[in-house]
Structure formats: structure tokens, C-alpha cells
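All protein chains of the complex are present and in place, except for one that has been dropped.
Let's turn to subunit A:
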Amino acid sequence: MPTLRSATANSSPVATPSPAASSTPRSVKRRLTPGSAGQLPDASRHTSPHRSPHAGAGNVYTPKLLSASPKSSRKRLYGDLVLPEKPKWNPRGKSLNFPFWPAYPAQMRAVKEALHVATVPSCGLVCRDDEQNRVLEFCKACVEQEKAGSLYVCGCPGTGKTLSITKVKESLVRCADEMGMETPDELAINCTNLGNTSDIFGKILGQFLGRKKGSGKLSPLQQLQNMFSNKESAPRRMMMVIVDEMDYLITRDRAVLHDLFMLTTFPFSRCILIGIANAIDLADRFLPKLESLNCKPLVVTFRAYSKDQISDIIKHRLKVLEYDVFEPLALEFCARKVAAASGDMRKALGVCRSAVEVLEASLKDSDQEIGMVTFDHMDVALSKVFKSAVVDSILCLPQHQQMVLCALANTFQHCKKKATSLGELNKSYIEICRSTQVPAVGMLEFSNMCMVLSDQGFMKLGQSKEDKLRRVTLQIDSSDITFAFKGNRFFQKCLGLPRYANKSQLWICERSDACIVLDQSGKSTAKLFIGVLMPREVYMR
């Protein structure tokens, strides 16, 4: 485990940096200390430290570090320059408080590794003690009494459910050892990996029988039921079955889920069933029968992380590094933002990592000395994730698509209708084109453009056999469109067009257009309509 590795590097004796250990960032740094402590910023401007004679240890560098050449050496340069300002957070209190990481790519890597989703913090989970204890107590009780039980764990994504349960599993094994009980078997199943929902019984049975094939006649479920119903055949050891993403087991008749929970009610059942899913009320909603049978699972809810918890967890993860990576303010900002949005730890870690990348990029671009991730970096990273870029993306659209949006806004702005059809939209789009004297695109291309717009989430297209009858709804606020085109006279004109409430009026308008055509060809009948209905448009022409 990477975090462990760096942890051991820390604990290694300071006095004896062996050449072999020189590849870890720490020891290299240590070797640099005597040199750079004395000759601070002056020497380092032009020579990268590992070439400087003061360092006197150029030969111990591994080729790997040497080959990292100009970039890394520049980074090291920063490291030396930032030296005087000490990091605020220095848990080990040693004298080697180096301004840490722009110095080495290896350190950067360690930071990223610590922030990675897959990295399991070595020293236990924080902020989930309560839930873990409850689950552990439950399991312990089951193991002690040799009685089956079921538990249901729910919570939003990214709240550490699976991770906590895995930890509980480990500690349960430890506890059982301490108590002198027989260690329970364990089986973790992720339901998304099942080809068929009822395969789960086969897996459980296989675990109980220890890879032996049971009799072929009965289904695995029946075999399990038989096994648990009489004393002789019941297995001696308890088994902890962890069913992750349990809601994938929901079938139309809910038989699988029901049978699974029912397994724990058999007199000689040895199953400790722990189901994990997102829905709070999965058991209540889908298995009302269980309540009447008195085998309703105990429910443990994992709440979304609060801002303090998020920042605690990130700090905890970064504890393995002996340097400050984030400004406390930046971390706080990130935690608040994520907690407000979803409380998803994965997202928080992703934001932190992306902030580190922002810093990396800014290091590459400019010559500033930045020692840690500041508020600004975090702001950039957060805005990448949480900002809704509707207005910007409207402004980036091709012109005709913008006009389609105008047409859509026109239709919805003044009447109460919520949806329109593609054909209607095309008509009002053509109207806009005509009034602005832009040649309109054909119907095929138009529906293509609408498709693209719906891909980008501006509108929603319904399904229909006939292309013209597809239902169109606006997905964004129409005031966004108005706002985006505020300064543009062309689109102001597009948005200011009259709207036609119903079909007959639309038809009249259409006809009045025909009138205009006729007018050009010298017909006089058109005037009536023009005078009555379309004064503005006629003058416009």
C-alpha cells in the first residue's frame, strides 16, 4: 500500500540514509538539508541543488531522479526558494520541515496517491466510528449467539458504506479470535457482477460447501433452505454475507430479495446478511412481508458527510505526508461546497486532486513560488465541477442553434404552454429567419440541430414516429436565454418577434407572409391582412 510505504520512509532513522533509500523523496531532501540551510536563495537560482557542490551528494541520486531533468530541477528550485516560510502544519515537529512538494515529482505523486479514491487510509476510518460500532456490535452478537441476522446499510453514494463494512469485517475476525470463537467465513458479493439475480444463492452455497458441488437436482436456493432447516446439515461456522448494491436484486416479484432475507429466519441458519444500497427504505418498500414475519433487518443509515467531516477525512488522509498541501481555508472551502452539494467523499477527493493539478499547471506556466494549494486554486477546481455554464455555452453555440433557442424561448415566454412540437418550433424558427433575412435551414438539418441541442441539455426531445410531432420542452430557464443575448441586437430582434398563440393565428400569419410574396408580385389583396395583423413586420421589410 502506497501510504504505508511513505509512512515507513518517515519512520526510518534519520541518521543513516542508505543509498538505496535515496530514491524516496524524504531522504533526498534530508541530504540536501545541510547544504541548503546555509546558502539559501542565492546559490539555487542558477544551479539546481543536486548539481551544487554544497549538497555534496550528487552521486547518490538515482538515475531516475536525474532523468527527470529540467522540469523537476526547476521544481526543486522552487522548493529551495520557498524554504524560509515554514509550513503551518507540521505534525512530527522535526527540523526537516521542508516546504514540501513542488520540490519533487515524487512528492507530488505521493499527494495524488493519498487523495486517490482507491487508497484506503491505513490507520482506520474517521467519522464513521458510530456506524461501524453499531454494525460490529450486531455482528458480534450474532456470532456469539450463533444466530442468524440481517442488517441493511443505506446511504448516499460516496459515504463510505462499503469501506466501513470491509473494516468491520476485518475487526470482526479479530474479535472472534480474541473471544475464542470460531472465526466466521466471509463472502462479499457485488450484485452488479451477477449475470442473473438468482446466481447469488449459488455463490453463497458455493462458499458454504467449500467449492464442492452440491447435488444437481435442487436449485441452490432449495439446497440452502434444506441445509438451514435441519440440525445435522447446518454448517457449524457462521458466515458473513455482504451484499453490495442490493437494489440490483430487485426483480419484478422481488422473490430473490425476499428469499435472501428469509434465509436468515431458518432455525439453523448461520447467515449474517449485510445488505448495502442507496435507498433508505428499500426494505420497507419492497419487503413489507418481512415485517409481519418479524425478520425485518436492522437499518443502519450512513448520512452524507458534513463539512467538518469532509475536511477531517481529507486531513486524515494527508497525515501520511509530513507537509502541508492545502491551505486550511482552501480545504474548508472545498468541504463546505461539497457538503452543500452532495456530501460525496469521492467528489471531494476529486476536487482536491483537481486543485492540485491546477497548482501543478500554474507552476508549469509561471515562475511564481507557490508552496501549497491556495484558495484560488481550489476555487478554479470547484468551479470546474459545480459551475453551471449555461450562459457561456449558449454564447458558444453556432448561430442557427442560438436562433432555435430564441424561437423556443419565444414560444414559452408568454403563453403558459410547457411543450411544443418540433414542427411548430420549425415554423417559428423559420419566422425568425425570415424576419432577420437569414436563409433558413431545411427540416432535416433543423431536426439535427435540435438533436445536438438536446444532447447538450438545453432542450428535451420526446419520442415519436413522426419527426415533426416530437415533443420539445425547454430544459433551461428561458430567462437564461434572454440574459445571454442581452447585448446582442440581432438576437434581441429574434426574441422580440410576435408570438402566435394558436394554430389559426399561425395560419393567418403564414398567409400574410404569402401576401407579402404576392405583394411583391403586384397583388393588392394582401394589404388587408397586412394592415390588420402584421404591421410591424411589414414595415420591417
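Heads up, the rule we're going with is that a residue touches a chain if its C-beta (ideal position, glycine included) is under 8 Å from a C-beta of that chain, and two chains touch if they have at least 3 such contacts; residues count from 1.
Just so it is clear, contacts and distances are computed from a predicted model.
Novice: If you had to name the missing chain as UniProt does, which of "Glutaredoxin-C8", "Armadillo repeat-containing protein 8", "Origin recognition complex subunit 1" or "M-phase phosphoprotein 6-like" would it be?
Specialist: UniProt lists the chain left out of the view as "Origin recognition complex subunit 1".
Novice: From the listed residues A:278, A:362 or A:478, report the one that touches the chain absent from this view.
Specialist: A:278
Novice: Which listed residue, A:134, A:147, A:346 or A:471, touches the chain dropped from view?
Specialist: Of all options in A:134, A:147, A:346 or A:471, contact with the hidden chain holds for A:346.
Novice: What residue numbers in subunit A mark contact with the hidden partner chain?
Specialist: Touch set of subunit A with respect to the missing chain: 1-2, 109, 112-113, 116-120, 156-158, 190, 192-193, 195, 245, 248, 278, 342, 344, 346-347, 350-351, 354, 357, 384-385, 393, 396-401, 430, 441-445, 448-449, 452, 455-457, 503, 507-508, 510-511, 513-514, 517.
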